[in-house]
Structure formats: C-alpha cells, structure tokens
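A single protein chain has been omitted; all remaining protein chains appear in their positions.
Order of writing sets the labels: A and B. Residues in every chain begin at 1.
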C-alpha cells in the first residue's frame, strides 16, 4: 500500500542547512545511546510493581488516560465520552475501544505539527513498528498490530523499561502515600531503578479538595499525629526521611504563584488551627503555601532532597469538564507568573546556600530571559528546569535555549524532564530533547560561538549529565 | 535608468536554505491562485456600492487615509498637516497631492524592512506595474504613472475586486448602520460578494463618544425604541437579524481587556439607566461591557453569527493627535492583555458549546503560547484569529505559527484576516501570509515533522479553507 514505507525522518528536528545538520547529526550520534535519566514524571508505579502488568488495549495506552491527546479532539467538538474518558459519576462512556481508536485515527490530522503528534508517531513507528501513517482507513489494521504486540511479554512495562534503556525513573507521589508499589518493586527483586518523589501539595494547600483526608493519611503514614503546625512539620520531616529511604532524591511542589513569605510560629499555628477547623481563608492558604515553600527549602538543606517548584497552572479551568471528568483532563490553563519579587524571601533565607538545589519550572516563557535566567545566573541554590508541559516541544525547547543559556549558562540548567504519565512516550520525548539540543549546539558551532569539542561535552550534559547531577541521582 | 528593472523577488519571504525554499515554492504554487477570502477588514463599502467610484489621486490612495503610512513619517518629525491628513477643526492642511507624494517618496527609506514597505512595494509593482524603486528623484514620474492608471476603468474598485480574485469581502459596520451601501450594492445587481459585519462597540461601551447618538440610531435602524436594558437586547437581536439577512456571518467586538462577567438583570438595568442619564461610571462601563460580551456569545449561539473579539489597544494614546485629527490616526498603542481569568465567565457559560465560534485576537504576543493556544486547544467554542495589526508581518506570522500551533494545532486557528482599509493592499497582505505560511510549513517538512502531502493540505487550509470554515462563509 502507498503509505507502507512510512517512517520517521532520521534527521528530524535538525536544521536544513547541510553544515549545521551534519554537526547536529554527529552530536546526536554521540548521545543517542546514552541511558535515559527521568528525574520527574507521572508514570503509575503500579505498572512496574508487578512483572505481569500490561498496558491494556491500544485505546487504554494511547488515548483514554492521556489528556494531551483527548483535549485536542475535544477542542474540535468530540465529546470526551466518545473517547472513553471515565465520568466521575460513573455515567456511560464509550466502551468499544475499537470505536475510540477509529475516532482518534480520523482526527489524527489535528496533531500535525504538534509535539503530541511527534510523540505518537515515534511510539507507533519506533516502539510498535508500525509502517503506515495512521488514517481512518487503516485504523483497525493498525489497532490489530498494536494489540498483537501488547499481548506479548516483550511489551510489558518492565520489558519496555529495559528496552528503553532507562537508568532511573522518578515517579511523583503524594506526601501521604505509603509507597506500596515501590515497596512491591523492591520486594520483587527487580533491578530497575524506580524512585519516588515527595509531593506534599495536598497537605500544604489548605484549601485543596480532600485536605483533611490527606492530613489524616499523612498522620498514618508518618506515624505522627498531626494536631498542630509543629506536628505537621515533624510529620513532613519524618515522611521525607521515609521517601529518602525508599530512594527519593527530590521533592516536588506545585503552586499557582511563586509567592514566598515567612510566617512567625504563632501566625503559622493560628492559620493551621483555622484550617483544622475548616475555616482557612484564601489568604490564609496563600500565606501558608508561601511559608511552607521556605520551610521545604530549609528541610532540603537538612536532608539533601532536591526541591522542585512548578508554577503557573490554573487547574481545572473548565468547570464543566472538571466536574464531570475530574482533575487532569486537559483543561489546565497557564497564567502569567512572577519570580523576581515572589521568590525573594526564600532566596534571602537560603538562596546563597549551595547545599540547596531548587529547580524552577514556569509556564510563562516571558520569565525565562527576564527573571529566571538572571536569578539562576546568580544564586548558587537555583537551577532551571527544562521547558515544561506546553513548552516540551521543538519550538519550546529552541526558545528555552535561546532565552535562557546566554544569561544563565548551560550549567545552571537541569537537563530534561519528560514529566509524562504516558510510559511509552518516554523515549520519544527524550529523543526530541536530544535532537533539538544537538541541533541548537550545532547552530552555535556553525556560528563560531563554541567549538565541536565543547559542543560534544555540552550534548552529553544535556542528554544525561545535567539531570543526573542536578537531581543527585 | 538604473532602477528600471526593479521588481519583487519571486522567492520573497522564503528561507534561503535551498531545500526549504524549493518546498516553500511548491506549496506556494499550489495556493497562489486560490481566491481571496477576506472575512474581516475595514474597506469602505461606498467604494463598491457604485460601479463608477474611483480611488482619487495617488496620495488619496496610498497616504492620506492610511495611518500605517503617515504615522511612520510623523514619528520622524513630519507634521500630519504636510501629509494632507484632514484636521477635525477644518484647519488648513496640504492640498497639493504632488507635494504630499514627494514628501512620502523622500521618506520611503523609513519603511525598509517593515510590512508597510512590503505592501507598498507590492502595490506599486504588482497592482500598478511600476518598474522603479520609489525615490525622491522619480517621485513625480511615478505619480504620473499611477494617476494615469487610476484614471482607467480597469483601476476602479469593482474591477480590481475581480482582478484581485476576491471571493468574499467582509466590511465592518456599526450596529446602528442602516447598511445603505450594502443595499446599493445588492440593488445594482453586481455579483461581487461583499458582506457586512455587526460591530456594536459604540452601543456596548457606555462611555464611547457619541453613545447617545448611537443608541438613537440603533433605535431607528432596528425599529425598537430603546428605553431599557431589555429593549436594548431586543434591538441588538433584531439588528443582528437584519445584518444576517444582508449577508453577515459574523460580529466583531473591540475591548481594552477581555474582561467578562455576568450581571443579573437588575444590575444590568440599573447600569443602563445610569448610562441613559449620562451618569455611568468607568466601572459601570467596564462591567457592562464584560456582561454584554457574554450576551453577544449567547446571541451567537442563537443566530449562528461568528463572534470576533479584538483586545488590547489603547485608542488615541496621543491626545494632541487625537484632538486635532480624530480617531484612527496611528496613535493607538497596545497594552498587556490577560485571557485566562478574564474570559473564564464567558467560557463557563458557553465555551463548551460547539455552536459558538469565538475568534480571539490579541496585541500581546505573550498570550499566544501561555494563554490563547492552551485555551483554543481545549474549548470547542474557541478559535484563534491570525496575527493582528502590528503583528500582520513576516516576523509576526512566524512568531504566531511557532508559538500557537504546537499547542492549539492548525485547526483551532481561523486563517487570515487582512483587516485593512487600504483596498489595494489586500492582495499584498494575503500574499505575505501565504508565502510566510508556506515557508513555515516547508520548515516543518525539511525538519521531518510533517510530510509534503500534509503540508499541501495545510497550505490550502491556511490560504483559504480555515477562514472560510471559521467564518461560515
């Protein structure tokens, strides 16, 4: 058939100029075989806890859990129910996974020129060996091919973990999580390195849905009965220590803004008591989060866990989708961010301490050159995380390199995060980063700004070394 | 003479890389013959209402009414009076159009590297067949050439409408406009498709100069005597229906911000009554506009008119120019904009309804990737308009493609608007868009991100299909 020679271009994401492309290709050849270090992501540890776990159907793997994918079809009028996305109320949604796949294939053109399209193509071609461009016509045949492969042991998560050459994978785990799947992984004797990450958002955000339940769970997990601000701090410290014993090297924090400000002990206790009584205000919550971020930096200096801060997402912007389908359904929308003023209290407290590594992520690219690069190019405690979420894309990476490195230098950045819950997209995402990074370095070489020897070292650091060192892995 | 071989480069706006240029050229060859769909602009319908209408002198055509042009000379110290721009007070301005043209030609270097310069060159070379680069030396000879052509029937507006291959042209018309010129066009039996667009800004903005007169005019046009908020709504609905019968497929709304918020009926009525008594405050006006934008979305769902929203211009920033020369005199200055929070009330009400098409325009490019693309990549009702005003330029288009498409995809955009009152610049503006668009697609092809078949489809959509579908033309 006419599309049966479909394959990924071997020079994809490289500049067309022959000189730059040659150098990009050489740099890429030097890093493509490096193991994957995945220091931040959302893979479900359950997949790797049990050696017999599988990914389910092609729709289970590619569509139903992936908000990057279904939000694009939704934006063109396809109901989420038709894509099998489960409703909070248990209401009926499409259960015929072939129909879901067909709908997806018929809308595949929507992904032209998008990073989701590039990852999907990579997964189809490289992970599943598909040799046809997906269309409505061949959708069922390709479904069959993928389903057949998924049924084999070579396509179980642990097998792919090895095939993907993953050196270490960090999951993201609620602070109150007893880490049962990580325990099971360890108990199983499997030699894959999968480590948890301590994420206390639902404990720290006094207005988070389920805050009380989260607090109770943390009490249970940590063995510290939380009745006061002081006991909360102790519980968090103890639970961090538990995560660290389980392999964690980092914490992760999400906040709408980067606001930080110290509370004195009495203020912190008063706010916490109001929260326990269900009477915390929005301003209480904002100030408590601002204070706790400084506390988390203090704890990181004590226990050595690297601190990550993700700022700027308005979660669940679409009330209808949020209420019908729950969180993480493709309707989180960024807003403008500010770091220069907001982070100053935290930096005054700990920014000069090289024992702290605080890795910053933004959804507001205007902060790259204006705020983040100057901050990271000065404060010893700061590193900049890679382009995040909507910016984990070829253009997003180019803008990041162009706007960050001149001021911060490469060595105040933290390599790549895939940040994905789609396990099979991990190699695709790292491959885009490696290719775009090598092409960016090749651009510096052909413009006489660095030499090829420097470029080769920088390519290695981008692909592997920076993430490993920044996350102390 | 030495400059007599002056012509436009046939590869203009294409990347110099030979591989990318070849593909860009092939894509462009496939779309350059497509008809022009012009779904939003400010051409005076009077020009097309009468088959004998003409453009006047070269200065009438190129300089006096075009604030893109005269503001650049003004910025370098040339008085607007010397360019023949009429004063509000009827004071003396230059009336010798040859002198105006001479001044323009002597400052023509100011337009180097600007989109205005590219459009002017295109009009001179392609529309008027000029074969010399305009300078102070040849200014009068070129004036003669243009004047001679303008005197011929082939250079009347209706003739150029056909020559330009315009399939449909939308004008922008005040809500209270009786559409006499559109009536005359219809009555004349001319087969050019020119449709009005319903723009109720002066009615909705309670503090607009001439608001009371606008309200009276709307009462007359709609036949609904407006004495209350309820009758205002009815008058608007009726007048929308009239515009629709006259061929309109869209409305257009300009606002300083994208603020939206529902008022209850009593609040809306109270504010409206204050306005009728000339006592509306700035806050009243802001809240009323925010409410009426939601009402307009509701009406769009009812009557199927596509809704456009243009946000972010501070009109008449320069008081001296505004007072002496009036509105639209090149001193409208953008300010930063916000959509994520501001549009949320409107989107909560109607954002999930695919019957609504709301097309957004911004003068703040930081909102492209941060807010607009994520919003349009999720909400079924949203589409993104093309780069607007200062960003209707090669670099503006490149930034738009690079920042919007990865997240929103191509199919959540709305093709091109020329947005011009300069009729003869329409082909130039669409040509820049088509060239830059094809070059951007060629860049994706040479980087292996899309294949040539996809690129050809996308080029067609960019040049023609997206605008036609988004505006329901």
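Observations, loosely collected:
As a working rule, a residue touches a chain if its C-beta (ideal position, glycine included) is under 8 Å from a C-beta of that chain, and two chains touch if they have at least 3 such contacts.
Everything quoted here is computed from the prediction, not taken from an experiment.
Touching the chain that is not shown, out of B:364, B:419 or B:461: B:364 (per the contact rule at the top). The omitted chain makes contact with just one of the residues A:64, A:414 or A:458: A:458. In the full complex, the hidden chain is touched by chain B at residues 8-17, 71-72, 74-77, 109-115, 117-118, 133, 314, 317-321, 330-336, 363-366, 390-391, 393-396, 399. The missing chain lies against chain A, touching residues 15, 17, 19-20, 338, 340-341, 344, 347-348, 351-352, 354, 366, 369-371, 373-380, 382, 402-403, 405-412, 443-444, 446-451, 454, 457-458.
As a convention for this text, only the chains that are shown with their structure count from here on.
Averaging Cα coordinates per chain places chain A and chain B 40 Å apart.
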